[in-house]
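Report on the following structure.
The chains shown are only part of the set, and none of them has been moved.
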Amino acid sequence: KRQGFPETIYGEGKTAEQITTIITAIQAHGDDILVTRISGEKATEVRSTHPELIYNEIAEILYTRNERKNRFANGFIAVLCAGTSDLRVAEEAAVTAEAFGCEVRRFYDVGVAGIHRLLDNIEEIQQATVSITVAGMEGALPSVVGGLVSHPVIAVPTSVGYGANFNGLSALLTMLNSCASGISVVNIDNGYGAAYSAALIHRLAQPTEEGQS
Amino acid sequence: KRQGFPETIYGEGKTAEQITTIITAIQAHGDDILVTRISGEKATEVRSTHPELIYNEIAEILYTRNERKNRFANGFIAVLCAGTSDLRVAEEAAVTAEAFGCEVRRFYDVGVAGIHRLLDNIEEIQQATVSITVAGMEGALPSVVGGLVSHPVIAVPTSVGYGANFNGLSALLTMLNSCASGISVVNIDNGYGAAYSAALIHRLAQPTEEGQS
Amino acid sequence: KRQGFPETIYGEGKTAEQITTIITAIQAHGDDILVTRISGEKATEVRSTHPELIYNEIAEILYTRNERKNRFANGFIAVLCAGTSDLRVAEEAAVTAEAFGCEVRRFYDVGVAGIHRLLDNIEEIQQATVSITVAGMEGALPSVVGGLVSHPVIAVPTSVGYGANFNGLSALLTMLNSCASGISVVNIDNGYGAAYSAALIHRLAQPTEEGQS
């Protein structure tokens, strides 16, 4: 069993029928479901046979309502994003982490071009066990956050931007070269992967009997 | 104070004199020292006035003998590397993590082209709180490890290789695209950064009174 | 005559009419046909005048039912792929190799993030004359396979992935930098080319009278 987390299906490039078939197979083993990168249209089709699943349309995630929500009750994961265009990826991270049983607090629109919005929230952010920082364009957010917190930071570059942004390459390189310490990076737009790593980290911060599923 | 970790100096491009001056200034505040990327020659020169510092010549690190060694006594960090040419970076990670107060266990020469050496050690590796996987050339090690353990994996691409390796770009892209979950990546050859993130994660796994310095 | 293999038409960018015309011309010389990269729609149109041709919709290949099937009867070619998204390319390779007269055994969904599925099949794979390993994203499969078998391995990177995958560049670089020996690489998504090379190799393993057409 994958660390007690729901079984995940990568929705992109799969038809609603294919997704439905996989879900049925997984549920036969009694496992929870998390489908990422699934459009509203396909989700509606899948839900016609699986009405028990919830669809989050910003995150584009379809998942099992999780009774074990917040089973990792000690502390929270902070999810930050720079601008409104990074929302889909930030929500992919946030909803995934919640589906994995973590408490999430969202700090959105805290990009570095308006540094005071970040500073206004920094004391709460510092209480998190781990931060997920999502940013496109120049991707500078993790560097500033990394300098202000003393917990691990997972950085997620997004493909938001144009021109010399090269579909997220700019933000990716920024994050890999960060001069702040304690930052590690996942693939462009990979909100899911960031949440997975963050959840594993968050679980370590739990009292043993709960944390180790 | 930076999370109770020693003050770090990036030695590359600094002269022995410059490093000595910075060390003296930091020690005036009573802090421990960690100098990375310092050649044997420069280290010898610095040690003529600072004989209390220890030099690790594989890691190319000069640092304060840390009485607080293993202050994070719960569990260990696994440091894995693929081949002998990745040794410098792997040791930069391992020695840094030890200087930060973590126990480290080394699993070297476990590259994927000889998968059985990795499999022979996997049960012990699975006991770690977090793994640091160092690999150059095709950089496939973290993908295999990520599939076998259920703790966070920090992947470090190295610039070891030639031709289409493009100074580590190959291994970097491999790791960012890993289809295993729970992997996040630091810059090429950044053993120090990997250890820093790993130490922050490892600290979360400590009973509160010790872990939160 | 091209080594006794069917005449191949690259379907991409050709209309159904153009393909039909070429087929008719080739058949006038009595040759077998293999059309790659032809969509189901175009295939249906071509088959309205050439019902004798078979269409494989996963491989997107249209070809002559080959009486000489398995004319290279000694041993088999192993076709491996990492994930279900690599299926089209893997099948392009497998169906091409079969159309060329080779026996093919398929080992699908044996990606390195779940190494045990590969290990469970490795003894049979080791019996092959040559392996074709198809993988997208990080493309680590050939490295692991290359370390476990002692026959030639043809590696096919696929364009499956997103972000820092850069349309298959990531997997391509991984495979070119493999630290396992006996691996050579074809273009991204080039299942056809892999099968062609593999078939030439497989033919060498035949008793002379059959192998040299």
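Chains: A, B and C, in written order; residue numbering restarts at 1 for each.
Please note the rule applied: contacts are C-beta pairs under 8 Å (C-beta built on N, C-alpha and C of every residue); 3 or more make two chains touch, one makes a residue touch a chain.
Just so you know, these numbers come straight off a predicted model, no measurement behind them.
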Key: Number of copies constituting the complete assembly, 3 shown   = 8
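As a convention for this text, only the chains that are shown with their structure count from here on.
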Key: Identifier of the chain whose CA centre is least distant from the whole-structure CA centre   = A
Request  = Can you check how far apart subunit A and subunit B are, centre to centre, with Cα atoms defining each centre and the answer in Å?
outcome  = 26
Separation of subunit B from subunit C, taking each centre as the mean of its C-alpha atoms, in whole Å = 42
Ask   = Counting in whole Å, what is the centre-to-centre distance of subunit A and subunit C, each centre being its mean C-alpha position?
value = 37
Message = If I count partner chains per residue in subunit C, which residues reach a count of at least 2?
response = 163-165
Note = Counting only contacts in the complex, subunit A reaches subunit C at residues 12-13, 157, 159, 167-169, 172, 187-190
Message = Taking the touch rule as given, give the residues of subunit B at its contact with subunit A in the complex, in rising order.
response = 2-3, 8, 129-130, 150-152, 154, 172, 176-177, 181-188, 193-194, 196-197, 200-201, 204-205
Ask   = What does subunit B use to touch subunit C in their complex?
value = 82-83, 111-115, 119, 137-140, 143-144, 146-148, 161, 163-166, 169-171, 173-181
